[in-house]
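The complex is shown incomplete by one protein chain, all other protein chains being positioned as in the whole.
Presenting chain A:
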Amino acid sequence: MVPWFYLAGKMVIGSSKKVVADQIEEVRRICALVVDDDPLVRRIHGMLLARYGLETEAAENGKEAVDLFLSGKTFDLVLMDMEMPVMDGLQATQRLRGMGVSSMIVGVTARGLEAEKEAFMATGLDACWVKPLNAEAIISVLDELAKKLL
């Protein structure tokens, strides 16, 4: 497991606490985007990520998420809901990957059907979870994110 740390209120990536502490000035903030049409889910998932030190933003649908990336913003992690109005998670993920976005994109869906999750994964997700996410799921996602960023 690649270690990651909650240090001074920020999530940092490092191979050892000493190395991280010595390089605290150069630590980069990890940013996440929560994409969901449900305001409740945006609040809860945002809070979960913030608890582990991530800086978070939110979007109400896939189009808003794509527009954020088109505006020049970058995110290390995107939590992408599957079913949303305007532009759903499948379309948004395909669009983002088509734009060359290499952020970790984790799909979240209220439906646990394997066929639907497979279709969602095929659009370019790094993982897919059933929502609502809990602390255990978030830690698993962050472990994978740490491996990706190091």
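By our rule, a residue touches a chain if its C-beta (ideal position, glycine included) is under 8 Å from a C-beta of that chain, and two chains touch if they have at least 3 such contacts; residues count from 1.
Note that in this section contacts and distances are computed from a predicted model.
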Review point. One chain is missing here; what is its name in UniProt, given the choices "Transcription initiation factor TFIID subunit 5", "DNA-directed RNA polymerase II subunit RPB3", "Histidine-containing phosphotransfer protein" or "Cytochrome c oxidase subunit 2"?
Key: "Histidine-containing phosphotransfer protein"
Review point. Hey, which of A:Asp38, A:Glu55 or A:Asp143 is the one touching the hidden chain?
Key: A:Asp38
Check your understanding: So that we can see where the missing chain sits, which residues of chain A does it touch?
Key -> 38-41, 43-44, 47-48, 51, 83, 110-111, 131-132, 134-135
